[in-house]
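All protein chains but one are shown in place.
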Amino acid sequence: MMLTTMRVAFRNISRQKKRSFLLVGAIAFGMLVITLLNALTGGVVENLRVNFSHALGGHVFIIGREFTSSGQVILKIAPDERLDQLLVEHDSVIESLTKRSRTLPTLIFGSKQTMQLMYGVDFLAEDKLLDSLVVTDGSLEHVLEYHDAIILPKPSGERLGVQPGETILVKLETLTGQQNVGEFRVAAFIEDQEQFGISAAYAHRTYLNSLLNLEADEYQVLNMFLTDLAVLEDLARDFRLGLRSPDELEEEFAEVEEEEMGLTVTVGNVPITPTPEPEEIRPWDGTRYEVMHINQIMEPVEQMVGVLNKVALVIFLILLVVTMVGITNTFRMIMIERTREIGTMRAFGMQKGQVRSIFLWEAAFLGILGSLAGVVLGGVIALILGSITFNADPSLQFFLNHGQITFTFAPASIVFNLCLVVFTSLLAAYRPATAAARLSPLEALSSHT
Amino acid sequence: MRRTICFILLLLFIPAGMVSAFDFDFDDLFNDDLLIEVEETVDAKPEEALLVQDRVEVGGSYNLSFRASRTKVKGFEPEDSLILSLGGNLFLDYRPNPAFRLFAKSNYGVQARKDENLTSSLKLSELFADFTYDNKVFFRGGKQQAAWGVGYFFSPADVISVGRIDPQDPDQDLEGPLALKVHYPKGSSNYYTYLLFDGLDTWRDIAVAPKVEMVMGRSELGFGAYLQRGKVPRLMATLSSSLGDFGLFAEAVVSKGSDKGFVGELGLLDYPIREEDKLFFHATAGATYSLNDPDNLFNLRGAVQYYFNGEGYEDQKVIANFREQIFHAGLFNPDSVAHVAQSDLSSTGRHYIGALLNWDRLLNTKLSLSGVLTANLSDRSGVFRSVLSLPKIAGMSPSVGVSFNYGDAYTEFGLHGERVTTVFAAVTIRSGSF
Partner (left out) sequence: MKKITLLLGTVLIALLVAAAASAQDFAEIEAILARIDARTRFDTDFSAVMTMVVEDPEQGTSKMVVRQFRRDDGDHFLLLIQEPITQKGQGYLLEGDNLWFYDPSSRKFAHTSLKETFQDSDARNADFAQWSYSTSYAVEGYGEGTLGSHAVYIIDLAAVDDTVPFPYVKMWVTQQGDLVLKVEEYSLNRRLMRSSLFPKYAKVGSAVIPVQLVFIDELVEGKRTQVALSEISTSEIPDYVFTKAYIERVNR
């Protein structure tokens, strides 16, 4: 019986091709927009996460701070058993790690100079780095032999007018701000490997450290790539707790108390502090660690994406309301058009409920067809757009995956949206359907329409 | 402090052409006497010496340029223009003693256009005398440039200048009032009173405009007023400060009534022009930013400003209809339009945005790119202009650019609905100061 109802409903839809097409089209359009937008924002978040972690060189970043006897705070990590222990414990989830020192020196060649981000790298430990660099001039063959080798991004090399094999001066500040100068031999020029406009020069960590006034086995940042991002936050927490010194805990405690004691005036939930007191830095012994991870960096991005998705949902809901009104009106018209037909059907013994379900099934079919069409169309568009490689500028590349837009479809939200569409279609058709069912066969047959 | 001064010195140091290099021999450097005795008489006053000149100083600037442009109005044949122009200013500065000074400046311009006669202009832009009472109160009387506001594209607080800032060329000089300025500086505060004499019939029409400037922390605040018989009184406030690398500025103005005439809805035969005496507010705020890249890749200078114009029309249709009527001349009653000055038809929007981005030495090339946008947000019309400066050739500075408007018909910048696009190429052949 239900099958008959469905068949009649389906026949009715295909009978009025143009009208059905318009309704399905409207629904499909709404579905297309929300599906594509959700997929796009999902993809952008993924790409940003991947690209950020490449650009920043890891998923987890650890920096250490020391308080010097002269009252300065310097960035430095010295060999630390606790850290080594933690690295051993988590070895299974750490895909790779880098221990680098970094600086922003002035490179000088003859009368030309330029600023350049520079990493001190342990090339033996980071055995994959040299292979991953794309050399444009010179070669990386002798990098390991020469302690003073430097690998330059091509634009910097061009700006200096230097050739591989020649020696440049590197003017930098030690960790405490003293001036220092080193001579480096240019081994090779490399492509801007990340294509995000953040290119770095590489040199041996031991040599760079000697200029920065660091010991050979010391460094400034420890970056880790993980095998599985699911353990990211747990791992970061383990490191954070494992590296915390007892006096840090005490201080945190004291700070919390202080905050609670202080009176805060708020205007519209924004706390108003009279001029914020410059934070007094209390001296400490040893190294204080800060453990950050890519999700912390991604947090504001994800918040923004969340807002964007909500906006998309609102647009979608508005579209739905519009189509709902359309469906209601159409069904009213259908009812009037088919009054005689309904009368006939009723006269042949069709029950009220059946008449109603024919209409409801029609609405449901429209909704399902529209949604599916929207999803399929979205998929096709995503496929086409996703296969185009955009030669966008570096900052835009951050949102792309090797120059391509990535769409990530979330099945759960698609199913949710589909249900929403079907539900609203049913809701829209319910009143006209009930009205149609209420028609008495006699009146219906005597109608002139 | 030392750093600050070093910074200023650096800031000052903009390369200024070739000059002679070191004119000494390093080997002989230490062979002469080290110490020079400097006779310092007690009454040596360098600050006064700067205020005196034994002869009249004459100086000025010149700019010789050539400009070719093609303007295309949609639906019409493009129109070309070729202009050779010489412009600049000339000034005379006479300082017989530290307490008195006479200054005159005039702008001149000569233009030769294709198929047209030579036109020339000469305009006295300033003529004033400076005098002081005991170096405590300072007077300046005459035609003078005055700068009251802090806004970059829009400055409603500048209630005394005769000219108005052209948002498309905000760095241009403004015509000032004929006025007597009394200036009393006290510490870092400044107290001014202006007596303004422009367009007077009787002495009772002299406008009075007092103003105070004071420093609070790292901000400078200004408060002023404008009072004149027969005109609406205005109060204004200005603020300039900075936050990080951004310079911030804001202005607010309130007036009882408006000097503008307001066009009403179409009446029986004509448009009524109303005068309003309610309170009108103007407010504007903006920021400037500049980034100096040591690598010359991104030398950026930007400014953006929002302007709420309380004297703008709430319903943009009213003014658009009126513009349309004026366009289709003959349909309106000339008597009613007589009340409408050209100024009543500008600044008709409520919300404006001005923005500028200047990219000097584009990615370390010898090119510079700039773009200026003026947008009326209320009627969604605007003007955009972009100029690309090319490398100097034989001392000449060439540039090319494009400007266009957008907006519906009869909006402020939308004109009569046509898109007007101008492309131009210009060469500054010589320019300089003397």
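Side notes on the structure shown:
Should a chain be cited, it is by its letter among A and B, assigned in written order, with residues numbered from 1 in that chain.
Simple rule for what comes next: a residue touches a chain if its C-beta (ideal position, glycine included) is under 8 Å from a C-beta of that chain, and two chains touch if they have at least 3 such contacts.
It should be emphasised that the depicted structure is a prediction, and the values quoted were computed from it without experimental measurement.
Of the listed positions A:16, A:96 or A:180, the one in contact with the omitted chain in the full complex is A:180. Between the chain not shown and the residues B:47, B:77 or B:169, the one that touches is B:47. For the chain missing from the display, the contacting residue among A:68, A:163, A:227 or A:351 is A:68, taking the whole complex into account.
If you put the hidden chain back, the residue from B:116, B:166, B:245 or B:275 that touches it is B:245. In the full complex, subunit B touches the hidden chain at residues 1-5, 7-9, 11-22, 26, 28-32, 34-38, 40, 42, 44-47, 50-51, 57, 59, 91, 93, 101, 103, 130, 132, 135-136, 138, 140, 144-147, 150, 171, 173-174, 176, 183, 185, 188, 190, 215, 217-220, 240-245, 247, 432-434. As for the chain not pictured, it touches subunit A at residues 68-73, 108, 110-113, 169, 171, 173-174, 176-182, 210-211, 213.
The definition used in the following text is that only the chains that are shown with their structure count from here on.
Per-chain Cα centroids separate subunit A from subunit B by 45 Å.
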